[in-house]
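The complex appears here without one of its protein chains, the remainder shown in place.
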Amino acid sequence: MNSNISFHGIIAYPITPFTVDNAVDLPTYRHLVERLVANGSHGIAPLGSTGVLPYLTDEERDAVTEATLQQVDGRVPVLVGVSHLTTAGVIRHARFAEQAGAAAVMVIPMSYWKLTDDEIFQHFDRVASAISVPIMAYNNPATGGLDMSPALLKRLLEIPNVTMIKESTGDVQRMQALRQLLGEDVAFYNGSNPLALAAFAAGATGWCTAAPNLISELNLGLYEAVQRQDLAEARQLFYQQFELLQFIVVKGLPRAIKAGLEILGQEAGQLRAPLQPLSAIDQQELRRILDRVHLPFSVG
Amino acid sequence: MNSNISFHGIIAYPITPFTVDNAVDLPTYRHLVERLVANGSHGIAPLGSTGVLPYLTDEERDAVTEATLQQVDGRVPVLVGVSHLTTAGVIRHARFAEQAGAAAVMVIPMSYWKLTDDEIFQHFDRVASAISVPIMAYNNPATGGLDMSPALLKRLLEIPNVTMIKESTGDVQRMQALRQLLGEDVAFYNGSNPLALAAFAAGATGWCTAAPNLISELNLGLYEAVQRQDLAEARQLFYQQFELLQFIVVKGLPRAIKAGLEILGQEAGQLRAPLQPLSAIDQQELRRILDRVHLPFSVG
Amino acid sequence: MNSNISFHGIIAYPITPFTVDNAVDLPTYRHLVERLVANGSHGIAPLGSTGVLPYLTDEERDAVTEATLQQVDGRVPVLVGVSHLTTAGVIRHARFAEQAGAAAVMVIPMSYWKLTDDEIFQHFDRVASAISVPIMAYNNPATGGLDMSPALLKRLLEIPNVTMIKESTGDVQRMQALRQLLGEDVAFYNGSNPLALAAFAAGATGWCTAAPNLISELNLGLYEAVQRQDLAEARQLFYQQFELLQFIVVKGLPRAIKAGLEILGQEAGQLRAPLQPLSAIDQQELRRILDRVHLPFSVG
Partner (left out) sequence: MNSNISFHGIIAYPITPFTVDNAVDLPTYRHLVERLVANGSHGIAPLGSTGVLPYLTDEERDAVTEATLQQVDGRVPVLVGVSHLTTAGVIRHARFAEQAGAAAVMVIPMSYWKLTDDEIFQHFDRVASAISVPIMAYNNPATGGLDMSPALLKRLLEIPNVTMIKESTGDVQRMQALRQLLGEDVAFYNGSNPLALAAFAAGATGWCTAAPNLISELNLGLYEAVQRQDLAEARQLFYQQFELLQFIVVKGLPRAIKAGLEILGQEAGQLRAPLQPLSAIDQQELRRILDRVHLPFSVG
């Protein structure tokens, strides 16, 4: 495995909580980040989809970036999401993240208009030449609206500081094709929660997930069982958390994680409209699922 | 047909041109708007997908809105796109458009996270209660990332100033189902260029399209033939323009319209990255298609 | 339009009724065919999907072919479905149909394994060289499991007696692309009921449909209104029948037509398992739709 890869294992996404006045609630945010670090996450990834990055102003994004790096304080590496619809916007945020101390930045090519492969390549190339930290190229057609083929992802790796790939199509065959094409020396990361076991079996270096906000012990346990090659234990731990992983994906991560945190007695702030809280029925269902997980949750 | 509907026929989308310094090029923009009005368009719709609305800052959007209303100067009604990822953002832009003199505003619920039907309804409801002008609810899963069912669109019409529906799934069966569900008194608009003939046959009140930037006479001619019930002439005119309509959709409207304008000898400015000009091969193909259309293009 | 094309307008599919002993019920079948001819259909197409062709033995197919030609007795042209999973099977049935007096045969390339374009071409080519009557190449991925591109359909027309194309993808854009590619001299037929109006607007020569079993007057009325270029009347007649057309497609033609015939007081025989009658709720829904159609149905 490439020696300059700082990310592995469980890379946790915090949510971005808001106050009742629709401002980012930084004290609550820092508490949630602290909880993820304290619970043993191997990395922290602010401003992903879970962190509702596209709903934040430039200034709010800066504040969240700084708060994360201050709170984590070097205990684990931080991967900052810096995506923006325009190339100029990504560069602005990537520079800020680098200066603030991010170990790497994550870029998903967001589309309104579908971009050609050449447009995507130039987008990454311009961003990469404006910063020095490594870039994780992130493929998630369900949120970003663009599907990057394994061939395009391989081409992106020709750019010197594009060194990591995160795959979130939810199709393990795609992940396998990527691993086949890139070879075993390129680190790839899984961003699809219901594929946690299959992706580790296929050779993923890490799992980027919002689930540690709710069930960090199960997430870490699965990773450790795979490391020990204890497939029976990994399978048992996976099916124990599978229902929850499906639920948070189907209901949307920011809404489902906020509801789950509150069920666990944690402060989680408000959502920003148009996002609305889970319905009462969905909250009951989530409570039922969390009860069935049967694990003592440590409170950060 | 509802008497307070001001839009019908050919509602033209201008592109948003940029300077070499990546600023909005307002003089070129006003020239392009003038051309669309002069060529006979029945309405002007700035800040749609064609106008790369999601790539503009708030201030740039304000400037484009004002420039459009000043240039059109009441000759035809103006429909301003005011979509934003957050509800607060839509309200801000809708209020600006109303004050600037827009006849109506167009709202597409943009997604990063998929929104529930209730979230979409509340999004529209809050926007509607903040303004007095009519709202056109716009369904276009390919760009907005959300697909609103006919049933949800019908529910949106319960909000007093949501009075128009624009459908751009590209599926005429969906449009027919919508017309069936809403009844013939609700105006629906077609936003899918290759469905121009089928949508008029199905009863659409208007066609929202970027094509008049390149072939306004064919677009207007099709509408007029349908009005005269001259189906043979409408079909002939449709197939004359069908290849171009397919091309501009497949290649992306901002890129294809800019290239077409330049082929026609018009100034069209720069694109904003990540968008890049059409490849040389695509430009040749477009030139070939425009040559085949065989019509003298009037220059605005 | 090509002078040797014998099919136009409303080409009606009879169902294949069975006795309680699971044999083909030929007397009931002949009565149903007679009714379609008497009601004014411009052509009869036995052994299509509606006629559950894939559920019949070779001998049953022969008997249905003969019964149809005897009953129709030259009053309108007959288009016999001769599809089979193997090439040898199609040839066997195509020869039988030709000898029995079919004006043309219809071939849908049925798949279990997806066939390549070359395999499909050779399949049609071998069949065509074994008979002298014209062939209608039929594209319907939803039942046949294979989707033939416009380019492949064009290639099939190079085979001398492949002279007609029937398109049933349900996508009017596909139909338009086909018409554009083939030119206006090639007859294409619509096999998608909910596209009846859009397909005629796009230039279809005929509509192959099971609907005349239930609402022949509306089907014929729509065709005639289009012929007269009375678009307003065509649109009104289309929306009058649209709900029924959607219902019979969604519920499956053999089951829905059988249920509809019984509601109209017609004998329709049994279905062959695994097909089962519509549920009681679906039958009520169909009765409600047929009541709303508000037309006096003539009984054959």
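As written, the chain order gives the labels A, B and C, with residue 1 at the start of each chain.
FYI, contacts are C-beta pairs under 8 Å (C-beta built on N, C-alpha and C of every residue); 3 or more make two chains touch, one makes a residue touch a chain.
Being a predicted model, the structure only gives us computed values, none of them experimental.
Q: Using the touch definition from the header, name the shown chains in contact with the chain that isn't displayed.
A: Taking every chain of the complex into account, the missing one touches A, C.
Q: Would you mind spotting which of C:A88, C:L181 or C:A232 touches the chain that isn't drawn?
A: Touches the omitted chain: C:A88.
Q: Going by the contact rule already stated, which one of A:D58, A:E158, A:D171 or A:E267 would touch the omitted chain in the full complex?
A: The one listed residue touching the chain not shown is A:D171.
Q: Give the residue, chosen from C:H31, C:R126 or C:R287, that touches the chain omitted from the document.
A: Per the contact definition at the top, the residue touching the missing chain is C:R126.
Q: Of A:V37, A:V82 or A:L197, which one is in contact with the hidden chain?
A: Going through A:V37, A:V82 or A:L197 one by one, A:L197 is the residue touching the chain not shown.
Q: Under the stated touch rule, tell me which residues of chain A contact the chain that is not displayed.
A: Residues touching the hidden chain, for chain A, are 170-173, 176-177, 179-180, 194-195, 197-198, 201-203, 226, 229-232, 234-235, 239, 242-243, 246.
Q: Contacts of chain C with the missing chain: which residues?
A: Residue positions of chain C that touch the missing chain: 22, 49, 52-55, 85-88, 109, 112-116, 118-120, 122-123, 126, 142-143, 145, 252-255, 272-276, 279.
Simple rule for what comes next: only the chains that are shown with their structure count from here on.
Q: Which whole number of Å gives the spacing of the CA centres of chain A and chain C?
A: 52
Q: At least two other chains touched by the same residue of chain B: list those residues.
A: Not one residue in chain B touches at least two other chains.
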